[in-house]
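In this view, the complex is presented without one of its protein chains, the others remaining in place.
Letters A, B and C name the chains as they come in the text, with residue numbers starting at 1 for each one.
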Amino acid sequence: MRAVRVHRYHEDPSVDEIEEPRLTGPLDVIVKIGGAGVCRTDLHIIEGQWDAVQHPELPYVIGHENAGWVHAVGEAVTNLEVGDTVILHPQPSCGLCRACRAGKDMQCENAFFPGLSNDDGGMAEYLRTTARACVKLDPDTNPADVAALADAGITAYHAVRKALPLLPPGTTAVVQGAGGLGHIGIQCLAALSAARIVVVDKNAEALKLAEQIGAHDTVVADGEHVAAVQELTGGGAQVVFDYVAEQGAEMDGWHMTAPDGSYYVIGYGGELRIPTLDIIATERNIVGNIVGTYTDLAELMVLAQAGRVTLHTQKYPLDQAVDALHDLDAGRVRGRAILVP
Amino acid sequence: MRAVRVHRYHEDPSVDEIEEPRLTGPLDVIVKIGGAGVCRTDLHIIEGQWDAVQHPELPYVIGHENAGWVHAVGEAVTNLEVGDTVILHPQPSCGLCRACRAGKDMQCENAFFPGLSNDDGGMAEYLRTTARACVKLDPDTNPADVAALADAGITAYHAVRKALPLLPPGTTAVVQGAGGLGHIGIQCLAALSAARIVVVDKNAEALKLAEQIGAHDTVVADGEHVAAVQELTGGGAQVVFDYVAEQGAEMDGWHMTAPDGSYYVIGYGGELRIPTLDIIATERNIVGNIVGTYTDLAELMVLAQAGRVTLHTQKYPLDQAVDALHDLDAGRVRGRAILVP
Amino acid sequence: MRAVRVHRYHEDPSVDEIEEPRLTGPLDVIVKIGGAGVCRTDLHIIEGQWDAVQHPELPYVIGHENAGWVHAVGEAVTNLEVGDTVILHPQPSCGLCRACRAGKDMQCENAFFPGLSNDDGGMAEYLRTTARACVKLDPDTNPADVAALADAGITAYHAVRKALPLLPPGTTAVVQGAGGLGHIGIQCLAALSAARIVVVDKNAEALKLAEQIGAHDTVVADGEHVAAVQELTGGGAQVVFDYVAEQGAEMDGWHMTAPDGSYYVIGYGGELRIPTLDIIATERNIVGNIVGTYTDLAELMVLAQAGRVTLHTQKYPLDQAVDALHDLDAGRVRGRAILVP
Partner (left out) sequence: MRAVRVHRYHEDPSVDEIEEPRLTGPLDVIVKIGGAGVCRTDLHIIEGQWDAVQHPELPYVIGHENAGWVHAVGEAVTNLEVGDTVILHPQPSCGLCRACRAGKDMQCENAFFPGLSNDDGGMAEYLRTTARACVKLDPDTNPADVAALADAGITAYHAVRKALPLLPPGTTAVVQGAGGLGHIGIQCLAALSAARIVVVDKNAEALKLAEQIGAHDTVVADGEHVAAVQELTGGGAQVVFDYVAEQGAEMDGWHMTAPDGSYYVIGYGGELRIPTLDIIATERNIVGNIVGTYTDLAELMVLAQAGRVTLHTQKYPLDQAVDALHDLDAGRVRGRAILVP
């Protein structure tokens, strides 16, 4: 089969002809890929930034945002049949450890992360995952249309879902960053709460789009934006979702958070510097978020299939994967680039 | 009546003869003080550190940790009678704003803080508070025995109470700082959970006491303590209660927190510096805590009256208030110093 | 002033000229009524059904669903000014008892219920209530347009609000009874969740309306409706809101509830007969609901002022109160009858 492989860091990957993956365990599932999202993390992998953390053996196949059709199943798989349309949780979990038993898939002690850990990913014709990663979809769903929800989508949704009890009518949610994730976060907020949604971004174009999908107010991140949010909200928002969390956005997000409010970190790259006095005097919280649970992905797919969360995608044939990566790097992709085999 | 008043910052307060406080509103309550705790915050007030925040008009009476007997009540007070034994929530709330309606007394928009804000405190024979600050006690309680729970106690309890859902059997709670607050926090944890309790402090004496009141393990804060806690807990605690949060303890506390765990800030004075990547990669939380609610204080008094939370106190006559303050400053007080009129 | 008073049970009330109410306590508020809802409970009061419970002294003024403008305030009222537009929580609470301190207004030990308990209600030009019952509205709101939310609305909202954590995407909520309360319940569900909404009612007309305001499926209560809901939902709904709960609807509601689901009782009049085996074998719950909290009403008004919850009203001059009561009794009112002074 064809697959996009990284051979050396700091070099373009190449589309190679390699062996198809095989079932290695009784819960394994081979998925015929219908769409594989191209993510900024893929650029970081190529730059070698993930080597120290995951140290995969090169060459290996990237691609961690996948949907497709079940091609083969291990002997213990009872929830899927060959031919099922599926979207894949990016990190298959074991189902046996204490974290798994409490429904906390991301804290699984035995998980792997195809396309990131030392396991081939989904920029290929086929991918090996497990039964616990597959969420079944309506058979007529086009996997390429939803693949981006497998990583960007679940991550945006997870944070919103956790924060809902803090967002009854009369409260305000700030969304920092109206890009891929923020875009989905706004739609999830509009679908699941009646909170006022204030979106902050540097890009006026992105803010215009935000208004069309549920933002009640938008603020250009022009240096005056913290003060602007403070004034709009009368002292801060009950929840700030920070889909940026770098280059100063992290301190902005904290300062936009109301007393008794919570600052949700989803993006990364920056550093918080906060006196403990500021934390206690106002009784504010900082909440970490990483990807999401299987249940999160399943719930998000309900919203997607009901048309309440949509995503602009730009499709590329698998053979043009390098073009897609270059376009992403150069800011030439609108919405999400998706490889279609 | 006699009262301990600050006349000038950086000078000892004096015990003056002043007018008794009077009822000023229909929900006001005049309390005859039976015990007033001497707190490190009182030293900070005298040093002028709170002037910028609260700017009280000098001279004024300090003392924000009070218990006693109801002496007079306003016309709208229906929950108390003259002679009732009471402990006082330190910050009377209005009962009319949105925060009050949700039970969040500390977020009240119209609260005052006797002995801290521009309102006379309780190092005196009488104090003016309101009906919403009074928790009724068994008539035979000696107010001097419980006064310290009015501020130190409620603060320690509030954080533990919020964290209980995170602490089922099999989890670990770390308590940083086995002083006044930590001491109470340990007892609350032992009374309300079956979590393993690990206590960290510089003082070996304090750790010995901690063991007697519920600590399962103790660790001397000698520079190797973060590693020691990591090893004891197999990678960190589900909840870290930081009753210190200054001089580096704040980063220690964060580093002792397990993935998916929460770092509760109660002390203050230090600064957190945390990359947003560390927050998301492990999905950890930072939780602010400030004093507590009326309900917290009422619940804590149930524990106290059942003998499950006790506190060593050292009593001083009101006239020797300056001695008590000096003793506290010099580290000569065991437990809590209490002024008794 | 003019007021609608019940003089003898089983007789029409009359519109009398009586004294205006006066401030009796420091937190009292006199409200100039702008709209008073006419409720089925008023018919029951006239029939003497509430006499045993509330034993009011006759004659007295009925009307417990009120909105208007602040006319006078007691000396301790700090959250309102004369002229403010307000909607009134039907049961003013004391703010001092333990239930009030936890935000549970309906469990207040010292509450009264104007128009139901021995206190004059709002079918009059003026009403006495307290500062803790008043929710401030945008000044240009017409009280007659929102009055019905003061009792029917808060009750419908309270149940939905409590159930939200049980209704993530992919779950189903059944609403039994698409009348006044159910009608509001459907709109609240549509505004605050993405759950599938199935509405059950005897009246095809009511079901048509339900579809326009958010129902995804409707089922005529024709004797086959339990089976129909079972089939539509694949074995029952995660939450059943029973706004009827009499004449057999209560057992229907229970039987429409899925394993691990919850049956919310809001209406009344019927009797549940359930073997304890049925409760444990499926681990189902039965949840009681009574009116709602002050916070519920304030949140509902946010939805109403955003146009997300609307209510058809039919206005009558105060002098035609008896006509309104007769019309309600005869089933001639569409939506809610509102008296306008």
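Quick note on the criterion: contacts are C-beta pairs under 8 Å (C-beta built on N, C-alpha and C of every residue); 3 or more make two chains touch, one makes a residue touch a chain.
On a predicted model such as this, the values are computed, not experimentally measured, just so you know.
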**Item:** Candidate in contact with the missing chain, chosen from B:43, B:192 or B:206
**Value:** B:192
**Item:** Per the touch definition above, residue among C:54, C:230 or C:285 touching the missing chain
**Value:** C:285
**Message:** Using the document's definition of touch, tell me which of B:298, B:311 or B:333 contacts the absent chain.
**Reply:** B:298
**Request:** Consider the whole complex, including the chain that is not shown, and state which of A:298, A:318 or A:337 touches that chain.
**Result:** A:298
**Asked** Which chain C residues touch the hidden chain?
**Response** 99, 104, 106-107, 242, 245-246, 250, 259-260, 265-277, 279-290
**Fill in**
Touching the unshown chain, chain A contributes residues 25-27, 75-79, 94-98, 100-103, 105, 110, 131-132, 293-295, 298
**Prompt:** In the whole complex, what residues of chain B lie against the chain that is missing from view?
**Reply:** 161, 164-165, 168-170, 191-194, 298-300, 302-303, 306, 308
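The rule we apply is simple: only the chains that are shown with their structure count from here on.
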**Prompt:** If you average the Cα atoms of chain A and of chain C to get two centres, how far apart are those centres in Å?
**Reply:** 42
**Complete:** Where chain B touches two or more other chains simultaneously, the residues are none
